[in-house]
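Taken from a larger complex, these chains appear in their original positions, while the remainder are omitted.
Chain naming follows the written order as A and B, and within any one chain the residues start at number 1.
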Amino acid sequence: MQKINIKTACLAFATFAISSTAILLIPFQMEAYAEKQISSKTEICLSCHRKATPGIVKDWQKSQHSKLTVEKALEKKELSKQVSIDKSYKGTTTAVIGCAECHMLNTGQHKDSFKHNGFTINIVVSPHDCAQCHSIENSEYQKNIMSKAYHNLNSNPVFESLMDSVNAHQSFDGRKVSYEDKIDPVIEEDSCNHCHGTIVKVVGMEDRMTSMGKMSFPVLEGWPNQGVGRINPNGSEGSCTSCHPRHSFAIEIARKPATCSQCHKGPDVPAYKVYSVSKHGNIYNSMKKKWDFGAVPWTVGRDFTSPTCAVCHMSLITDNDGKAINQRSHQMNDRLPWRIFGVIYAHAHPKSPDTTIIKNKAGLPLPTELTGEPVNEYLIDKKEQAERWDNMSKICSACHGQSWIDGYHERFLKVLEATNDMTLTSTQIMIKAWEEGAVKGLEQEDSIFNEAMEKMWVQNWLFYANSTRFASAMSGADYGVFANGRWYQSLNIQKLSDYLDFKLEIK
Amino acid sequence: MQKINIKTACLAFATFAISSTAILLIPFQMEAYAEKQISSKTEICLSCHRKATPGIVKDWQKSQHSKLTVEKALEKKELSKQVSIDKSYKGTTTAVIGCAECHMLNTGQHKDSFKHNGFTINIVVSPHDCAQCHSIENSEYQKNIMSKAYHNLNSNPVFESLMDSVNAHQSFDGRKVSYEDKIDPVIEEDSCNHCHGTIVKVVGMEDRMTSMGKMSFPVLEGWPNQGVGRINPNGSEGSCTSCHPRHSFAIEIARKPATCSQCHKGPDVPAYKVYSVSKHGNIYNSMKKKWDFGAVPWTVGRDFTSPTCAVCHMSLITDNDGKAINQRSHQMNDRLPWRIFGVIYAHAHPKSPDTTIIKNKAGLPLPTELTGEPVNEYLIDKKEQAERWDNMSKICSACHGQSWIDGYHERFLKVLEATNDMTLTSTQIMIKAWEEGAVKGLEQEDSIFNEAMEKMWVQNWLFYANSTRFASAMSGADYGVFANGRWYQSLNIQKLSDYLDFKLEIK
């Protein structure tokens, strides 16, 4: 443990005097080292990594982790904390959180631990490690369906067959096209599991030449990955870096919609796009320059005048009197009564984050029947839905009157119904197609997602119904009309109907 | 009417001294209250709403309305005014414009008036109310086709049938798909009328529990809505908040493309997307951080170096000598010779903002025949077109030489012709399809927009031709080629031709 000596500080000051471009440099160094207590282990890491990976070291120097000891963090008032700190924290409280404090933690539990310059370190820092200090966030996150994103996709035979029909190689034998059975896991890591998470596994060690000479490192499979449901080498699920990226862990990043947009922008879940054409997004995009994304607590009207994703779904928000309007949550869905995307029909949120446990009457692991009826025993009840909606609408109330909120809510509920109805119509066309043998389905022990008609049907719910629901939920109407919304839903049903006629004709 | 007392000012200063995070807070308070004159009615509103809707109160405190009295506004030089102020204004001129000044205005004319804590207030502030001070903008806006956006869509039987074919529920009887006749107006409010505007109607009163005890409020239909052609409870058309959102009414917002993008981003009208891939958008996105979006007057080269939507279409722009290059206008189309979107063929702008009065030779309320010939008597003539182009090109001249402008203009005119020609080809295929009975059309008293082939044809003009024209108009070529432009227009015609063959085969 050592403080910066006076010589370095003077040197910094001297640099300041000679070069104006150095102005930017110095504040970072000053912030990072002057008066800060860096553990001796971390100092050793930094002594090489300053040169070896300069970008990431600088990134860390800009972080709160590089500036704040646990001791000081614990002294902060509750509402002024960026994140919870566990009072039962057992580690050193007088050093800032540097390389060693995270990468040398719980090494016994990590299959990716290895000897590195005399220390045992882990490559992959996992939610379980972050929980050392931030246990509340970790336990909330484990109740978040996102923490099971790998599992819910890859261990559910229905969704797995959807995934296969996207990623598998197809070949043409001169007469018909068929899918290959085996898919290279690397392709799935580059595809669906990029967001859902991979299994990160150590498969050996290898020697590499470095600027420090030959060194030995673990070889990882499923790496790199920052998916929200990543299975880590210590067995834990999730990846905090997904939203708190790299080594700045900047709260500004987590609060900005660009973060959510990494996984929530595509036609299957166009949240970011909808936001960007909403009035909220309009105000955000026009005024964000003047907002304070680092303020803690985060005060509505003062620090921002329109919500970002985080405001509605996660953040601790206060009013002008410093009273909390809503509490911080990493469960994500505790303000959400409905699950509106990724599934055939919108429905009440599942009770358990693990959705593979669900079985419908047809024996499929789906939260609704193929014809839309919800499998209620696995889903939250109306009371819980009402509480979640109440939770969400507190945020609306900070700027909107009750008529506004009620009008919005009534519309949204009708849109859920209407989009589910349209999905049912498209499903009925498919049921006939399967019955008539125009395409092969469950009866023929074939995937219901792999032929052209089936994929068109998938688009009806996975793209167009979802998009219409998001457009309503977040008031970005374009995505409910011409931009992948009702226009396409309507066209798609007409096309499906014609397509069935064509298929029956050539049968 | 009261001025802020010295005690509050001192308190503010004291806060400044103790907390650095309060720095942001104080300037707002200082700006809002110190030396400002808030009417006693507004003071009473604020006394509760500071707590009840803190976000919106803070938003207002950041506005010019909270800082400037009509008296002071009238003293400003003409070019330094953000917006016109009516000299014949009859209200109090010595108070800033607060809650009461707008929400207690013209209450006799408002069906949404109600008693609230001893005052009669309106929920929905309408263009007619804003016109109390800003009468020029209101009268210009009433000549703007956007003020009739509800009417022109919902009261034109052709466009209404297009709207129905998007929003109506479809059902499958095991043999064919059919549309339901009745559409829930709430679905239309969530869809097309989100941008076009709803009819906001009072349908009763209801009691609600508030933090102030039980209170009675009007129940509104068609609410919330910020559509540009909204029919307000006082009968006026439009919604200023569509572009001047919430209670900051910030000119920065109206000047930024994100505002226009709310309604002008989808495949039917991709203005924002085209802008974002144009050189103008490139410079805006790269340099906006350094521009001054609040400057009045707005000086080309100094305050911005590349136009936003507002610069070309609406704003008062000055040169370095403070001379106006172009005047502010809320008519929107007075710099536009051509109407390039939303219709089957591009054509000269209609004379009247009310387009339901148009009748073509076939008796349809369309500005062209189905085969493209313009219905000239309802459209502006070549002289008016030339004047509008002259008006627009003044802005171009601020940065571009005449060769540049001429070359651009020549291309655009050719693109109008070429896209209209391609639309004609697609229409000719449809005419055959209707004649041969491959799909049902006007002869069979059926919508011409509701079957798969018809919808493909709609995409030809509503998406691809429009997109190609926007790409040319705003020099964002991608949207004229692969991103919903010529590529799709060309593919679509080939597919329509094949589709007709398929349909005739199975007939």
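By definition in this document, a contact is a pair of C-beta atoms (placed from the backbone, for glycine too) under 8 Å apart; a residue touches a chain by one contact, two chains touch by 3 or more.
All values derive from a computational prediction rather than experimental measurement.
Trainee: Given 2 placed copies of the single sequence, give me the total number of copies for the whole complex.
Mentor: 3
Everything below uses one rule, namely that only the chains that are shown with their structure count from here on.
Trainee: Given that chain A is a copy of chain B, what angle of rotation, in degrees and a multiple of 5, matches their CA positions?
Mentor: 120
Trainee: Return the distance between the CA-based centres of chain A and chain B, expressed in whole Å.
Mentor: About 33 Å, centre to centre.
Trainee: Spell out the part of chain B that touches chain A in their complex, as residue ranges.
Mentor: 21, 24-25, 28, 50-59, 61-62, 123, 165-172, 174, 176-177, 184, 186-187, 189-192, 194-195, 208, 217-220, 223-224, 226, 245-246, 248, 250, 252-253, 256, 258-259, 261-263, 265-268, 289, 450-452, 455-456, 462-463, 502-503, 505-506
Trainee: Would you pull the chain A residues touching chain B in the complex into a rising list?
Mentor: Counting only chain A, the residues touching chain B are 276-279, 281-283, 285-287, 289, 292, 295, 300-303, 305-306, 319-321, 397-404, 407-408, 410-411, 414-415, 418, 421-422, 425, 428-429, 432, 471-472, 475-478, 480-483, 485-487, 490-491, 493-495, 497-498, 501-502, 505.
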